[in-house]
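Here the complex is missing a single protein chain, while all its other protein chains stay put.
On to chain A.
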Amino acid sequence: MSYLNIDDILAEEQKLSCKFLYNAYNLGQLEEGSADTDIEKGTKIDLPYWLAYVLAKKGLVSAEMPTPYQQDFKDKLIADPNVISMRSHQYYDKIGTMLSSFFSDRSLNLLLFRVFRDRFLKIYNQSLNLRETDITKIVGNMTRLERNIFENGYRSSIDYDKWRNRKGEKIERNPNIIFPVASRSSSVNNSINSNNINSSSTQSSSSSTQSSQPKKDTVLKKRKRIFDDES
């Protein structure tokens, strides 16, 4: 768990169905579509994990396991972990481990481990062998954790191929650089500026010689004319 981790924050948004054990002052806005200012004892509301955790620790609400961690969904997972789409449960494993310690449910931890182990083998294989196929659909069915593993494997298999074909040395275009190409002259100037400071000094000297070039020419022509006239 890290305070600034984006995935941790999003994982904790998982909704839990909570029952209020006492009347609660001025919390009516937690309940959607209710006009009351207070919450009455016994009201059931879906609260995000981070809030349910705090309130349940103080014994103010009683929380229930969310649906994807109840027996129905678990049975499906046990039957064949590989065919279940995690599209709507992006943080199934992450929030699952939090929930298993929250509800002190050790069996959930074991189940998550088994499911992850079974799915991992397939994901690992796919990441190394699925080249030049459309992977968006496959990736969409994974949880965040699995997707990270897949992307790492996928990238390393591309790097390996590059190395084997002796392309590793090649300097690639960096897609991160958004380069302003408004006009030709400005792009040249920018690229020179970006190179370093030395070049700008040499550039100014070269441009001064360039500008002096036509002047010289006209001077030479004038002299020539004078010579011609004299002759």
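The criterion applied here is as follows: contacts are C-beta pairs under 8 Å (C-beta built on N, C-alpha and C of every residue); 3 or more make two chains touch, one makes a residue touch a chain; residues count from 1.
Simple rule for what comes next: contacts and distances are computed from a predicted model.
Candidate names were "Protein DENND6A-like isoform X1", "DNA replication complex GINS protein PSF1", "Ras-related protein Rab-21" or "TBC1 domain family member 10A", and the UniProt protein name of the unshown chain is "DNA replication complex GINS protein PSF1".
In the full complex, chain A touches the hidden chain at residues 3-7, 9-10, 13, 20-27, 29-30, 32, 39, 50-51, 54-55, 58, 60-61, 166-167, 169-174, 176-181, 184, 187-188, 190-196, 198-199, 202-203, 206.
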